[in-house]
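Only a single protein chain was left out; the remaining protein chains are all shown in position.
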Amino acid sequence: MKNKCLMAVVLLLVGFSGVAAEEEALAGDTLVTDPMLLFPAPVTNLEGRDSDNDHGHSVDLSWELSPDDGAGQRSVMKYDIFRWIPTLMDSADVIRSAIGVALTAREVDEVPGADWNDTLRFLRDVLDTLIVQFPAAHAAYPNDGEWRRVGMVPSGEGCFEHSGPKDRLSSDFLPDYCDFRFRVDAVTSDESIRTSSDVAGPIQCYGQWFNSGRKPVLVGVLVFGFLTILMVSRARKGADLYVRPISGIEAVDDAIGRATEMGRPILYVLGLGTAADVATIASFTILGRVAKRVAEYQTDLIVPTYDPIVMSVAQEVVKSSYLDAGRPEGYNEDTVHFVTQSQFAYVAAVNGIMLRQRPATNIYMGMFHAESLLLAETGVEAGSIQIAGTDQIAQLPFFIVACDYTLIGEELYAASAYLGREPVLLGSLKAQDYAKAAVVMLALLGLAASNFALPWFVNLFHVID
Amino acid sequence: MNRSTYIVVGVVVVLFLLSWILKAVSLSGEDHRYILHGFLITMSAFLTLAIFSFLYRDNPFYKFAEHLFVGVSAAFWMTQGFWSTIVGNLIPRLSAGFSEFFMVPHQPSPWNIAYWIPVILGILLLMRLSAKYGWLSRWPLALIVGTTAGLNFVRYLRSDFIVQVSSTFVPLLGREPHQWQGGGAFISHLDLSATGQLAALLTNWIIFLGVFCGIVYFFFSKEHTGVFGRASRVGIWVLMITFGASFGYTVMGRISLLVGRVTFLFRDWLELIS
Amino acid sequence: MPDVGVMVPLVAIFGGLIWLLVRAIRGREVERRVIFIFIFVAVATPILFPITFQEHATPVVKDLFDRIENLPPGSTILMSFDFDPAMAPEVQPMANALARHSLTREHKIVFMCLWATGQSLLNTTLEYVIKPDFPHLVDGVDFVNVGYKAGNEGVLNVIVSDFKKMFPTDVNGVPLDSIEIFDKVGSCRDFDLILTVGGGRPGPKEWVLFVGDPANVPIGAGVAAVVAPQLYPYYPRQVIGILGGIKGAAEYESELAQTHPRFEDMEKPGLRMMGPQTLAHVVIMAFIVIGNIAFFRGRRGRKTE
Partner (left out) sequence: MRQLVPLTITFCVGTLLIVSVFIPPLGDLERTFTLWFDIIAVFAFFLGGGNLLRVHINKLWRRKKDWGFSIVTLAGFATMLAAGLFKIGNPGDIATAVDAPGSMFYTIFDSVVVPLGSTMYSLLAFFVASASYRAFRAKNREATLLLLAAFIILLGRTPFGLMLTEWVPDSFSLLQIPNLAIWIMNSPNLAGQRAIMIGIGLGVVSMSLRLILGIERSYLGGDNA
């Protein structure tokens, strides 16, 4: 049945494709090389508004192209964007450069004993007073100011984003809540032959409280959050939740048994992640499980760590596992120890441990970088059973090749739910699967959309940064 | 240590001294600190060879290099952290006096008081050395985990998820989105040239089906049987090709690293090549 | 007597491989230390006695070569050094070859970097490649070095519409307005080609996203091998050609030497690096074959027992 459905979808795609056929328009784009340049027609409908979804300090301008741009005389080469700037802003620039000089002087300390901090404080105060007057200065248009070029776009483009940093010490600082006025010149290949547009304004820029460009992300956050909470609460009520076996995790118990039989230790490597990396956090759960088993079987455990915070968490986890197993006296402070926070020195040390203490089982779970193969190949040399898991795509091939079992990406995160068998964790796993199903559906819809020229659907996923 | 080990160590020490002398002699013309530099190059070469000796088996030279590396690198990161984070970022915000001592520009701001929070949390972290108040060390941990959880939640949803999903929206009928030029054009492109239309279409189909089956493999809450199981099996195949290809592709970079080390030995140490 | 130096290790490697093959056919496995020795010899020999293999330019490389070759002399090219010393062995040979090629075709080059560490590497290229090879070219007339600006993608965002806003002067403090090359260059759109050499972030990908696409300027990229796969999807539309890793550099160098005989004797680090690479790859592939033979013979042996 499912096969038939798929076939139907494919047939539909093929069948409708004729409708979507488009002919390429031939654009004859030839340049006019007329020495007799006339003044071009000005741009029209110049409009400006505050840029969306930002923290202010930015204005979007748009206009209709000059009739002589790409058509008519074809003489327009570019557009110059001008803004009316009150002279007060120049005074601010003078203060700014003074601040710059004072800052450099303080660093170099050319004048011994001079207290530059006081000077700086004074200059900053002056600058602040000036900035307060900016709105009034702009409102005084057209007195005490002049038009200055603030940007340029090539011909054929009808929009421009005029933005500046929000740092008031920067000379490009663009103040919020000031009445800006703009005009756009259509310029020919001869810079002096140009036509100005009507003045647009007043336009103010200001910050927004919501970034609507990130709506798709917000929808994702809400949908996913809702799914998880729903599934977790269903799981709490006792819904039966299945989890497929993950062979790498099943193998852990056997490997611990093997180590016990051989009377050799188990090496657990948490990788190079920090305590905040998701892979490391997933690894803590698995470490807890391993430590508990190890405590029960009275085998030795070695956990060399790379990050001091990871070390302290791992100590906590192992200690409480021994408590849970009812053998607090079996916990040894040296089980979890710090090596060094340098990638290859860490590898050198762990490799040394492998060859000297010959662990029966090596478990690598967490974030790994180039050291993955260095560790895993040495483990092979030492004759250990090896189980690995990482979310670093670039390192997965090496673990796959050199280890007996490998948890691939998401399997590592799922392992904690799988091991715990707690309904809450299983519930969130279920939510993850629903999200995956949604991905598949969306991908199918998106495919149809991109094949049948429905760009609006594809644009739904467009995230503006 | 048995007798043969002593002999080997003795020989290596003699070679080391010999190399130092020869290196210093060869540098003496151009470099006024030739004795020191002769030693440093010999030391680098010795450490390089000590690590390579690990390929044969574990031995005292490797142990020496390993232990030295651990000690020096641990201190390296600690001092780096001290100078860049504490002196570079924290002190300018907290204390004018210390800023002057370390000669870093003081950055006064009313918000600076917030920087006491990480300091306090940092001290709380050290509490774990105390048996009684060890539990306080969980607070900074909670802050760190909360921070990254919050950041990751949105970041991954956006870049790894939404963007990846939308880039799977590939045209299956023509090279460009909705540019299907009818059956005739398709048939006339029925060759397998690397830049041809058929190859491009094939690529798109494989990407789409590959992603689809790959995702099926990562379903955890459904048994992998029947059609579902077959798709998941195809998913594993796609993953295997991925892993094989990535492995093969990285070999080149790894060899380059070895070339670098061997070049160091031949050029900087032995001066066999220029 | 480099020939003897080359022949002896080569005979040793291939003789050894054949011996191992014979052993494998009898179902015997190879010890890993033996593999290590083979790899070491395969890498060390070509370093001591340079062996170069004939390289043919693949289409991705050839496309970029042809573009530079066919631009009318006097075209302006922007070249960005976006890498650090760690990446330099892999990508600097590309930068050198691209610069040589462009200058010999009499194009004007504007050099810049998005990485602070790129500045010194850029100087290396200017000092050791351009000065000796093109002594008649004048800094500020035939090429300009505008140096480094902090800001990563932000820099790109600005120069795509106004180059001089980000780089008012070159590294020597000469205003760009007084430099002839910049008479017709206002923004990145005015370059005839942009070459970006790098491998991290910001790098070629950012050039495509922030400059190539919005300004519709052709981009050629030289990248470290690790990042090259991420760039292939942009070829041939947004990126007209890619030199990927040492192999890309080697292909470009051999193409350059073939087309312009004056470069036959130039330093070819890319081709030289390919010697160890090729031998090591061959050795690894030989071991994969030997491993499979040993595996199947071993399995048959176990079955018959």
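Before moving on, here are some points about what is shown:
A, B and C label the chains in the order they appear, each numbered from 1.
Convention: a contact is a pair of C-beta atoms (placed from the backbone, for glycine too) under 8 Å apart; a residue touches a chain by one contact, two chains touch by 3 or more.
Computed from a predicted structure; not experimentally measured.
With respect to the full assembly, the chain omitted from this view is in touch with A, B, C. Of the candidate positions C:56, C:184, C:237 or C:262, contact with the hidden chain is made by C:56. Interface note: of B:25, B:96 or B:241, the residue touching the hidden chain in the full complex is B:241. Listed for chain B, the residues touching the missing chain in the whole complex are 40-41, 43-45, 47-48, 51-52, 54-55, 63-83, 85-86, 89-90, 101-104, 114-115, 117-119, 121-123, 125-126, 128-129, 134-135, 138-154, 156-157, 159-161, 164-165, 167-168, 191-196, 199, 202-203, 206-211, 213-215, 217-218, 235-252, 254-255, 257-258, 260-261, 264.
In the full complex, chain A touches the omitted chain through residues 53-56, 207-211, 214, 217-218, 221, 224-225, 228-229, 232, 274-276, 278, 281-282, 284-285, 288, 307-309, 311-313, 316-317, 319-321, 323-324, 334, 337-345, 347-348, 356, 370, 373-374, 376-377, 380, 391, 393, 396, 398, 400-402, 408-410, 412-414, 416, 424-425, 428-429, 431-432, 435-436, 439.
The set of chain C residues touching the chain not shown comprises 30, 32, 35-36, 38-40, 43, 53-56, 58-60, 229, 232-233, 247, 274, 277-278, 280-285, 287-288, 290-292, 295-296.
In this section, only the chains that are shown with their structure count from here on.
The touch graph of these protein chains is complete, with an edge between every pair of chains.
With centres taken as mean Cα positions, chain B sits 18 Å from chain A. Within chain B, the positions touching two or more other chains are listed as 250.
Those residues of chain B lying in contact with chain C across their complex are 55-56, 194-195, 249-253, 255-256, 258-260, 262-263, 266, 272-273. Remark: chain A residues 78, 151-154, 381 touch chain C in the complex.
Interface residues of chain A, counted against chain B in their complex, comprise 2-3, 13-14, 17-18, 20-22, 103, 106-107, 117, 214, 216-217, 220-221, 224, 241-244, 246, 274-278, 281, 309, 312-313, 316, 339-342, 344-346, 348-349, 351-352, 355-356, 393-394, 396-398, 400-401, 408-411, 414, 417-418, 426, 429-430, 432-433, 436, 439-440, 442-443, 446-447, 449-453, 455, 458, 461-463.
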